[in-house]
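Just dropping this structure here.
Only one protein chain is missing; all other protein chains are in place.
Now for chain A:
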Amino acid sequence: MFKKEFVPGSRSKVKSSAQRAIRAKVLETYPKLEPHLDDILPKKEQLDLLKIPDRVSLYCLGGEPLFWQHMDDPVMPHLKVIHKYPWAFPRIRIDRGAIRFVLSGATLMVPGLTSPGGRLPGDEEAGDGYGNGGKELEAGEVVVVEAEGKETACMVGVLKMGTQEMEEKKKGPGIENGHYVGDGLWKLDLN
């Protein structure tokens, strides 16, 4: 989605009522973020709304991008937020071979997740917190993508296919149009 670097549009302050709505929405989408929400979105601080191309709005606090949203899609965290609180999001892992494709903006394909290096939730032997409590993720859920042998997440996006289906089919696109490290949103300078 942010493969090209872009110039941000207008920047405006978010009404406090809208700010509360965002807070509630974030909490609803990422319940595990609750203990940290006051650190990420302090109640009294003034959020800014930044319009960026393709009808994406980016919420930021001071110079820090926090969340972005494409039209009325789910609110997605910026990767810098994910890097701070990686345990608060449902995670999957890709194998080593897929990293370079993801980092150049390709659609994440399912074989990168089902191969021995990849991890999907619902696996018995997933371990490392990838099990998601044995629950499968459905299509349309926001998921953080980590990489084999790396500690930090490299991408965040919406699943195009449920993880159960992935296990069965083992091919096709898994996540399209995500936000990955080194893309336009990552490189965006707010100051």
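In the analysis below, a contact is a pair of C-beta atoms (placed from the backbone, for glycine too) under 8 Å apart; a residue touches a chain by one contact, two chains touch by 3 or more; residues count from 1.
As a convention for this text, contacts and distances are computed from a predicted model.
Colleague: Looking only at the UniProt record of the hidden chain, which name from "serine C-palmitoyltransferase", "Magnesium transporter", "ER membrane protein complex subunit 6" or "Translation machinery-associated protein 22" is the right one?
Modeller: Of "serine C-palmitoyltransferase", "Magnesium transporter", "ER membrane protein complex subunit 6" or "Translation machinery-associated protein 22", the absent chain's UniProt record names it "Translation machinery-associated protein 22".
Colleague: If I consider the whole complex, including the chain that's not displayed, which of A:V14, A:I94, A:L108 or A:V181 touches that chain?
Modeller: Within the whole complex, the residue contacting the unshown chain is A:V181.
Colleague: What chain A residues would touch the chain not displayed?
Modeller: Interface with the chain not displayed, on the chain A side: 32, 35-36, 39, 80, 83-88, 96-97, 99-100, 103-104, 116-117, 128-129, 133, 149-152, 154, 181-182, 186-187.
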